[in-house]
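Just one protein chain is left out here, and the rest sit where they should.
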Amino acid sequence: MSRAGHARIGWEVVVGIETHVQLSTASKMFSGASTAFGAAPNVNACAVDLALPGVLPVPNRGAIERALAFGLAIGGTINRESVFARKNYFYPDLPKGYQISQYERPIVTGGALSIASDDGERSIRLTRAHLEEDAGKSLHEGLPQEAEAAVGRDGSGIDLNRAGTPLLEIVSEPDLRSAAEAAAYARRLHAFVTWIGICDGNLQEGSFRCDANVSVRREGAPLGTRCEIKNLNSFRFLELAIDYEARRQIELIEDGGSVRQETRLYDAGRNETRPMRSKEDAQDYRYFPDPDLPPLAIDEDWIERVRTSLPELPDAVRARLVTEHGITHYDAQQLTASRELAEYYERAAAALPAHDAAGFKLVANWVLGEFSAARNRDDVPIERAPVAPALLADILRHVTDGTISVSAAKTLFNEMWNAALRGATAGNVIGIVSGLVETGSATASTSSSVDAMIESLGLRQVSDVGELEALVDAVIAAQSAVVAEFRGGREKAFNALVGQVMKASRGKANPGRVSALLKAKLERSG
Amino acid sequence: MTEPFTVAGLAAALHARRISSVEATQESLARIEAAQPALNAFVTIDHEGALAAARAADVTLARGAAPPLAGVPLAHKDVLMTAGLPTTCASRMLADYVAPYDAHVVARLRDAGTTLVGKTNMDEFAMGSSNENSHFGPVGNPWNAARIPGGSSGGSAAAVAARLVPAATGTDTGGSVRQPAAMCGVTGIKPTYGLCSRYGLVAFASSFDTPGVLAQNAEDCALVLDAMAGHDARDATSVDRAPADFTRLLRRGAGARPLAGLRIGLPREYFDAGVAPDVAKAVEAALAELRALGGETVAIELPTVGHAIPVYYVLAPAEASSNLSRFDGVRYGHRAAAYADLDDLYCRTRAEGFGPEVKRRILIGTYVLSRGYYDAYYLKAQQVRRLISQDFAHALARCDVIAGPTTPAAAFALGTRVADPLAMYLGDIFTVAANLTGLPAISIPCGFDADGLPIGMQLQGRHFDEATLLDAAHRFQRATDWHRLVPSGYGR
Partner (left out) sequence: MSPGIDEVRRLAKLARIALDEGHTSALASELDAILGMIDRLLAIDTAGIAPMAHAHDTVVALRDDAVTEGDQRELFQQAAPAVAGGLYLVPKVIE
């Protein structure tokens, strides 16, 4: 869907995204307070976060390390010296009256992120990524009863637990050309930062927040005036908001008006953007280098340590799956939607007895099909999936060697999934699936468990020639009319006969062998 | 009390069990109370806390193996956080604020066994050179109560000069330890930026603020500084280096010419017109004394030092305007009683909470950082700061210390410059450069003017070379008596 891009013939939408990524550190950017989400108000706001008189900031090495990991992974330049500056403004959720943020000299400049677009992968350039601290929260509704009573309708309550949480602000170039592309970028960036492990990616908790800079222009014209849209806390809202905003700007210009540079807020309830009143004043942030914090120096050793600790990156995994596993580009994209999914696939693939394109394709289909469906249905995280990669591989091995049919495999998969899920829920993993949730390569115990389950569910495929011959003979004898049709040249009648044999076996007959036998017998006796 | 009321003297007497800490502390508290009406040197006097600490110190002393300063009474400038005690910064904004934690230097001095008798008066948020900008009223100079004690650590300087405490902490952002030390006739050291932690020092200008010591003499300064200095992981500008043990350095033996080999740089710029004749005369005499002790004077140049005042009065207010934004009436401190909305709450709270000088500096700082002026003022000042710093580095390659007057004149009369902030600023001419450059500097008493007011000589040294400054000051004080003179009416 890319309606905004084609909202009006002759118009082009230009979007740049600024993303605030909460870094997954234990403590805050400049203090030793916990970053844990969901604590009672202000219990995680220490003296430094509260800006008590006399306190000082000290940067968190872990946050810097995560910024380095991002910069290296994204192919950006790590600036050997970067500077923390103060952005000065008054707001109750900003205890110091300034935010510490990197301004003129960020820790990372450049880099690029590829996104999936209509014409394959497209590279979106990044301007920069810089470290800063988050603000607290101003609460207007749903205050604790005590606060509600004290503050009344005309007041707000301030919770500074979030104040000082480390953020990496990632700024893209205005390279995106539609709301859909912007959403694709945001999704890809989200997958990327969680992939490299610098962010927990929790959208509900605000760990990943986007602002969009949107402008429109007539094709070929210079860039138009942009508006910044804030409060885009889901990928869907991001797309809807940009869509709305682009249409608003185009209509404004077409009606002879002009776009005013301003900050706008997306109202999801009304699906519209409107100017933010609090940002109407011309801001003068009076940035200057923070005198409490000399420049941040990054040495070569540190960069190398971070570089070697990086996981294989999604682009590389995608390329490898396409070239080495023979997976389609589309499937490779799907499989690398998250590092956990890609790892699940790779472990299952590695546990296959034969490493060939057909096997990889089978695993890919199952991971994206049955596995993902079950996971979405039961809402379980991949790392705690009731069917571990080795077990999935074991199930699929039984398909390839003809022990069970594909439909029997689906039954088996879901039985094992549900049994383990119930067992795990009950805190009582029952015998047959014990050990199945363990990860790792297929073991004798998982194999014997799969075999046992196949037997107990009666899913074993009948491949024994003697047994099958009896069934086939019985069908030929019983269905003489259909046999005659076939012999009269009606090819479709053959399938009906196969179906009858399968039915007679209650689905357990190996359909390939049934076809071969039936064909041979009909020809011989014909 | 028959024991000398110095840090070294009291420490020796306490360790020898000739006196108890309770006695020493009671003596200090009694002197403070007696002097309070005339001097107003203290904002808070903590009888109970001090005596409890003294009793604890006496227990440790009785057990032996007590730390060097165990039981010695001490006062802290009221800009340093002292857990459980009011820390007001002499501002209405924090008039009722009780510190929830100890500043690093306060904790270190507590750990060293000192008993905290109270918090000294100061210019509001350490902004001022006369101690007239205090919410709690001005401080009198013990040598003449109608004169200013200097500022901003005026209460600490007056308290030491009047022998109310053997030593007090101060903080020095543009001369706030050295200038009042000079004006009250005591010794004051501003160590190298980074030697003492700023954690718990309520920030005025973060890249200049330096905790320091005011005491009767260099030896006492060394004793207190040894206890105060040390790395602090909570201050990202705190320097992690081995302790110097200044006291041990001073106590080593020396001959008749103890300063032999010491090159004393005399910048032409410090002895030009603008220095009061009495001050120039006293400093010349002190230099003669240093030469007699073996020092060698060399002419040096500091061509850009004349720009130090304008650079300082761009950069310090810029930092202050940002540092003081946290005083917004939301989490602590003064909040206006009535307001229409959030902005009105901010504006009234800050208008009521801050005094005129603090507001002036916030507005200047806001101006030099604001859009359109940043490059012309703030960035320019930072560049000139580097030029000045380079000048000092060149000069200190040719000499070991740079000498000159601490202030252009002795203490002026209370109230005479309140209406002329610019004239007040120009009095910081000799002290601000050490803050711009982070260099250590000490002011030592070296005479009196015709009105009987003390005069100070300043020595500035290389980064982290406090030892040379303290040693030169100590040798000078072994040979002179200026630091031993006590204003009339106060105990020795």
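A and B label the chains in the order they appear, each numbered from 1.
Note that in this section a contact is a pair of C-beta atoms (placed from the backbone, for glycine too) under 8 Å apart; a residue touches a chain by one contact, two chains touch by 3 or more.
Computed from a prediction, not measured in an experiment: that's the story for all the values here.
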{"item": "Contact set of the excluded chain (shown chains only)", "value": "A, B"}
{"item": "Touching residue (missing chain; options A:Gly110, A:Gly206, A:Pro294 or A:Pro311)", "value": "A:Pro294"}
{"item": "Among B:Ser238, B:Thr407 or B:Gln477, residue touching the chain not depicted", "value": "B:Ser238"}
{"item": "Candidates B:Phe246, B:Tyr332 or B:Tyr490 - the one touching the absent chain", "value": "B:Tyr332"}
{"item": "Hidden partner chain, touching residue among A:Gly32, A:Gly110, A:Pro174 or A:Pro311", "value": "A:Gly32"}
{"item": "On subunit B, residues whose C-beta touches the chain left out of the figure", "value": "97-98, 100, 193-194, 207-208, 233, 236-240, 304, 307, 309-311, 313-314, 321, 325, 328-333, 335, 339, 341-348, 350-351, 354, 359-360, 362-364, 366-368, 370, 373, 376-377, 379-387, 389, 421-422, 425-426, 435-438, 463"}
{"item": "Touch residues of subunit A, complete complex, unshown partner", "value": "25-27, 31-34, 40-48, 50, 52, 58-64, 81, 83-84, 90-93, 138-140, 143-151, 153-160, 265, 276-278, 284, 286, 288-289, 291, 293-297"}
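One rule holds for everything that comes next: only the chains that are shown with their structure count from here on.
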{"item": "Parts of subunit A lying in touch with subunit B, wherever the complex brings them together", "value": "47, 50-59, 86, 88, 90, 92, 95-98, 158, 284, 286-288, 290-294"}
{"item": "Partner subunit A, residues of subunit B touching it in the complex", "value": "80-81, 87, 89, 94, 97, 99-101, 103, 198-203, 205-207, 233-237, 318-319, 321-322, 324-326, 328, 330-332, 342-343, 346, 366, 369-371, 374, 378"}
